[in-house]
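Apart from one protein chain that is not included, each protein chain of the complex appears where it belongs.
What follows is subunit A.
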Amino acid sequence: MSEPRETHSGPPVYFLERQTYRRRRLEDAARLLPVIGAFAWLVPLLWPRQGPEAPGMGNALIYIFGVWIVLALIGAILSQRLGRREPPEPVRSAEE
(Lines give C-alpha, C1' and ligand atoms only; values in the text may rest on other atoms or scores of the structure.)
Protein backbone atom coordinates (compact mmCIF):
# COMPACT_ATOMS: atom_id res chain seq x y z
CA MET A 1 0.00 0.00 0.00
CA SER A 2 2.95 2.20 0.31
CA GLU A 3 3.90 4.71 -2.24
CA PRO A 4 6.02 5.29 -4.18
CA ARG A 5 5.69 2.12 -6.10
CA GLU A 6 8.28 0.57 -8.28
CA THR A 7 7.45 0.23 -11.90
CA HIS A 8 9.07 -2.16 -14.29
CA SER A 9 11.07 0.50 -15.97
CA GLY A 10 12.12 3.80 -14.68
CA PRO A 11 12.34 5.28 -11.25
CA PRO A 12 9.66 5.00 -8.59
CA VAL A 13 6.60 7.08 -9.30
CA TYR A 14 5.94 9.61 -6.61
CA PHE A 15 3.00 11.45 -8.02
CA LEU A 16 0.14 9.79 -9.77
CA GLU A 17 -2.55 11.04 -12.00
CA ARG A 18 -5.67 11.99 -10.15
CA GLN A 19 -7.61 9.09 -11.65
CA THR A 20 -4.95 6.55 -10.78
CA TYR A 21 -4.68 8.02 -7.32
CA ARG A 22 -8.40 7.65 -6.74
CA ARG A 23 -8.28 4.08 -7.91
CA ARG A 24 -5.46 3.24 -5.54
CA ARG A 25 -7.47 4.65 -2.65
CA LEU A 26 -10.44 2.56 -3.74
CA GLU A 27 -8.20 -0.49 -3.62
CA ASP A 28 -7.11 0.52 -0.13
CA ALA A 29 -10.74 0.78 0.90
CA ALA A 30 -11.43 -2.66 -0.55
CA ARG A 31 -8.54 -4.01 1.49
CA LEU A 32 -9.75 -2.42 4.67
CA LEU A 33 -13.34 -3.62 4.37
CA PRO A 34 -12.78 -7.13 5.81
CA VAL A 35 -10.74 -5.67 8.66
CA ILE A 36 -13.56 -3.35 9.59
CA GLY A 37 -16.00 -6.24 9.23
CA ALA A 38 -13.97 -8.51 11.49
CA PHE A 39 -13.73 -5.77 14.08
CA ALA A 40 -17.44 -5.02 13.97
CA TRP A 41 -18.33 -8.67 14.35
CA LEU A 42 -16.00 -9.14 17.27
CA VAL A 43 -17.59 -6.24 19.13
CA PRO A 44 -20.35 -8.51 20.55
CA LEU A 45 -17.64 -10.17 22.63
CA LEU A 46 -17.43 -6.96 24.64
CA TRP A 47 -21.09 -6.98 25.55
CA PRO A 48 -22.01 -7.94 29.11
CA ARG A 49 -23.22 -11.51 29.36
CA GLN A 50 -25.45 -11.40 32.41
CA GLY A 51 -27.61 -8.95 34.24
CA PRO A 52 -29.95 -6.22 33.10
CA GLU A 53 -27.22 -4.62 30.97
CA ALA A 54 -26.97 -7.67 28.72
CA PRO A 55 -28.56 -7.00 25.36
CA GLY A 56 -31.30 -9.36 24.34
CA MET A 57 -31.11 -11.73 21.43
CA GLY A 58 -33.27 -9.44 19.34
CA ASN A 59 -30.84 -6.56 19.63
CA ALA A 60 -27.88 -8.83 18.97
CA LEU A 61 -29.55 -10.10 15.80
CA ILE A 62 -30.32 -6.60 14.65
CA TYR A 63 -26.73 -5.48 15.24
CA ILE A 64 -25.11 -8.41 13.46
CA PHE A 65 -27.41 -8.32 10.49
CA GLY A 66 -27.14 -4.55 10.34
CA VAL A 67 -23.35 -4.82 10.05
CA TRP A 68 -23.84 -7.47 7.39
CA ILE A 69 -26.10 -5.29 5.28
CA VAL A 70 -23.84 -2.25 5.57
CA LEU A 71 -20.76 -4.26 4.63
CA ALA A 72 -22.50 -5.81 1.66
CA LEU A 73 -23.65 -2.40 0.44
CA ILE A 74 -20.19 -0.87 0.77
CA GLY A 75 -18.72 -3.96 -0.85
CA ALA A 76 -21.14 -3.66 -3.74
CA ILE A 77 -20.30 0.00 -4.29
CA LEU A 78 -16.57 -0.62 -4.06
CA SER A 79 -16.56 -3.59 -6.38
CA GLN A 80 -18.71 -1.76 -8.87
CA ARG A 81 -16.32 1.18 -8.90
CA LEU A 82 -13.24 -1.01 -8.99
CA GLY A 83 -14.55 -2.69 -12.09
CA ARG A 84 -15.52 0.48 -13.90
CA ARG A 85 -12.14 0.80 -15.49
CA GLU A 86 -10.09 -2.31 -15.99
CA PRO A 87 -6.90 -1.69 -14.00
CA PRO A 88 -3.80 -1.10 -16.13
CA GLU A 89 -2.34 -4.15 -14.43
CA PRO A 90 -1.33 -2.75 -11.08
CA VAL A 91 2.39 -3.14 -10.87
CA ARG A 92 3.65 -3.67 -7.40
CA SER A 93 6.84 -4.17 -5.68
CA ALA A 94 7.61 -7.72 -4.71
CA GLU A 95 7.12 -7.34 -1.00
CA GLU A 96 3.49 -6.62 -1.34
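The definition used in the following text is that a residue touches a chain if its C-beta (ideal position, glycine included) is under 8 Å from a C-beta of that chain, and two chains touch if they have at least 3 such contacts; residues count from 1.
We take it that contacts and distances are computed from a predicted model.
Asker: One chain of this complex is missing from the view, so tell me which of "histidine kinase", "XRE family transcriptional regulator", "Energy-coupling factor transport system ATP-binding protein" or "Transketolase C-terminal domain-containing protein" is its UniProt name.
Answerer: Listed in its UniProt record, the absent chain's protein name reads "histidine kinase".
Asker: List every residue of subunit A that touches the chain not included in the displayed model.
Answerer: 8, 27, 30-31, 33-35, 37-38, 41-42, 44-45, 47, 49-50, 54-61, 64-65, 68-69, 71-73, 75-76, 79-80, 82-83, 89-92, 94
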